[in-house]
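With one protein chain withheld, the remaining protein chains of the complex are depicted in position.
Labels run A and B following the written order; every chain starts at residue 1.
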Amino acid sequence: MSFLDYFISALLLQAGYNSALVAVGAGLLGLSAGSAGAFIFLRKRALVSDAISHATLPGVGLAFMIMVAFGSDGRWLPGLIIGSAISSAIGLILVEWITRKTRLTEDAAIGAVLSVFFGFGIVLLTIIQTMSSGRQAGLENFLLGSTAGMLISEATTIAVAGALAAAFVFLLRRPMTLVAFDPEYAATTGVNVRNIDLAMMGLALIVTVIGLKIVGLILIVALLIIPPVTARFWTNQVGPMIGISALVGGISGYIGAVLSAAEASIPTGPIIVLVAFGFFMISALFSPLRGALASALRHQRFQRRVHRRQGLLALSRREPIYDGLTLRILRRSGMIRRDGVATLRGRTASEKASRDEARWAMARRILPDDSAIERYDGLTPIERMMTSDQIAEIDRMLAEKQGASA
Amino acid sequence: MRNAELIAEAGKIVDVAGKDAPLTVRGLTVSYGNKPAVFSVDASIPAGSMTAIIGPNGAGKSTFLKGALGVVPRLSGEVRIFGKPFHEARDRVAYVPQRASVDWDFPARVIDVVLMGLYGSVGLLRLWRARHREQAMACLDRVGMNDFADRQIGQLSGGQQQRVFLARALAQNAEFYLLDEPFAGVDAATERAIVSVLKDLKSEGRTVVCVHHDLSTVPEYFDRVLLINVRRIAEGPVDTTFTAENLQETYGGRLAATHIDELRLA
Partner (left out) sequence: MIDNLMTALGAEFVQLSLTPTLIGILAAVACALPGNFLLLRRQALIGDAISHVVLPGIVAAFLVTGTITAVPMMLGAGAAAIVAVVMIEIVKRLGRVEPGAAMGLVFTTLFAAGVLFLEITDTSSVHIDVQHALLGNLESLIWFDAEGWQSLVDPAALATLPPQLPRLALVLVGIGLFIVLFWKELKISTFDAAFAGAIGIRTGLLSFALVVATAIAAVAAFDAVGSIIVIAMFVCPPASARLMTNQLGRQVGWSVVFATISAILGYVFAGYGPGWFGSPYAVSAAGMIATISGIIMLLACLFGPQRKRVGQQAEA
């Protein structure tokens, strides 16, 4: 069977029960990571999850050692997950404690916790390697993730936990949205911001520990960060953003797991991350809302409008124009001749611009609370933002003022 | 008329402020995103004047200052400092950013911050010496802070922080001082101290520009005003420019008519 055939059959969950379960598990993991990550991203605490994930390592090591001490072989996944959850919770508490009780900022606390916990975890792993039962423990697989040789029971654990995490997000979506969007307002409506923050981080923690086996502790943070950043390019609203983020995470997890099932040499964790990054690149470049191309075009158009308007105003006031770009833009649109003298078209346009400026100035005086004043970008003609009645009133006042000064 | 002729003519008349005025700005536009914060503002500050930049919150007063000094990028416009591009006249300018723009938890003492103002007079790859320390102490003395030289900056009150910033600017020994909201959140004693230092600077022939938000003190502290609300509304001597009409246009309905009545207007 060719790679493509296998890929398609795996995509359709027809490549064996085990790989189907892994793919579904990775999809659910991505889904819950994407939605949990969206809240954390909106709360601007993306890298706290990096501390959480690195802080799992000592827990994995200690859980293994404890299970061995009690006579098991130490590789029982739920036991390792519980151990990692406890140690990353301690890491999380330390990050909060350092930030609250000392003058150090959160980024320093994150860096310290992630590296020290990781370092201590490595110390434990070297101890485990010297234990007779530790040589084949395979704990280093938790660094980069591995689905090769995954037991059905393990895949089931991950799929169920992923589904639970997704359900948890669904239940808490309303208060978490409130807190992510505006914590002060959320507090006034009776939401306990601290508890919701804890729930968010708890969710990141759950996603991290169930993702350890598939994606590995170094890369799991990508699943919490890349989907929301990607989603942000497509929408300015919280609700849709969380949905898109969950979708990006879910699809990345699913496709990545399938690709890695189809070709054994492709490691699961990295390919999931790279698929997500692919979605990010496409969005960052081509999204019509906030993508790079659209933004660059918009900015260029805006800059031209600014120069054009400034040039026209200078013409109407018979002021010299110093800016080369302004001159070029006016020349190209036929407003001025090569030597800088205004054409008929230029004179008409400059009078219009000057009248518009005068009208806006008067509007600010007599209609200061009109919503158009708040929304005015400094360039849009007043006809597009105010009613003809309002403009007639403005013109009347302008005429009056002119009469008074004459 | 041809643009070249207009330029030539403008060169002859120049502005009221003169060709080598401390600050000449033409058509300055700065935008954050796709909305101009400052749009096509002209301004010229004559030497030896003391100018207040006033306007409502978010009207681009600080942005105007930053745009003029190139601290934020300009979308268009031309700025001349003493008739030259800013980077050629840097030594003659002292800029005092908003107090809130820095992290006061930074590990430094008051004297360390004032010494930063002497950067220009310390050679490249050199460090501050005793002579610089004496100069810095003299500047602290002018703002009444010499007892605080070895105090950690995080322990200062808002007013004391502002005085330290002013001392740093004094250390630069510039001809032209630009201050961003020097009176924001300071106590009355500090405000008096700062004003008296600024007036001394003016009497020494130096030029002062402040972003200012308290309209009631404008006539007392300043001799010129620049009214900005994204656009330039008016500029000129307090006597003729600080008028109810101009303020109404600058602030719109946000400034109640009764408030304007209370001001000592021209």
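The definition used in the following text is that a residue touches a chain if its C-beta (ideal position, glycine included) is under 8 Å from a C-beta of that chain, and two chains touch if they have at least 3 such contacts.
None of the values given here were measured: they were computed from a predicted structure.
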Going by the stated contact criterion, tell me the shown chains that border the hidden chain.
A, B
Could you tell me which of A:110, A:172 or A:262 touches the chain that is not displayed?
A:110
Cross-chain touch to the chain not pictured, restricted to A:267, A:311, A:340 or A:378, is A:267
Can you name the residues of chain B that touch the chain not displayed here?
66, 69-71, 87, 90, 93, 95, 97, 101-103, 105-109, 112-113, 116, 119-120, 122, 125, 127-128, 152, 154-155, 168, 172
So that we can see where the missing chain sits, which residues of chain A does it touch?
41, 44-47, 49-50, 54, 97-98, 101-105, 107-108, 110-112, 114-123, 125-127, 130, 140, 143-144, 218-219, 221-222, 224-226, 228-229, 232-233, 265-267, 269-271, 273-274, 277, 280, 284, 290, 292, 295
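The working rule: only the chains that are shown with their structure count from here on.
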Between chain A and chain B, what distance separates the C-alpha centroids? Give it in angstrom.
38
For chain A, which residues are in contact with chain B within the complex?
103, 298-299, 302-303, 306-307, 309-310, 313-314, 318-323, 325-327, 336, 339-341, 357, 361, 364-365, 368-369, 373, 377-379
In their shared complex, at which residues does chain B touch chain A?
1-4, 6-7, 9-10, 26-27, 29, 31, 34-36, 39-40, 75-78, 105, 229-231, 233, 248-249, 252-254
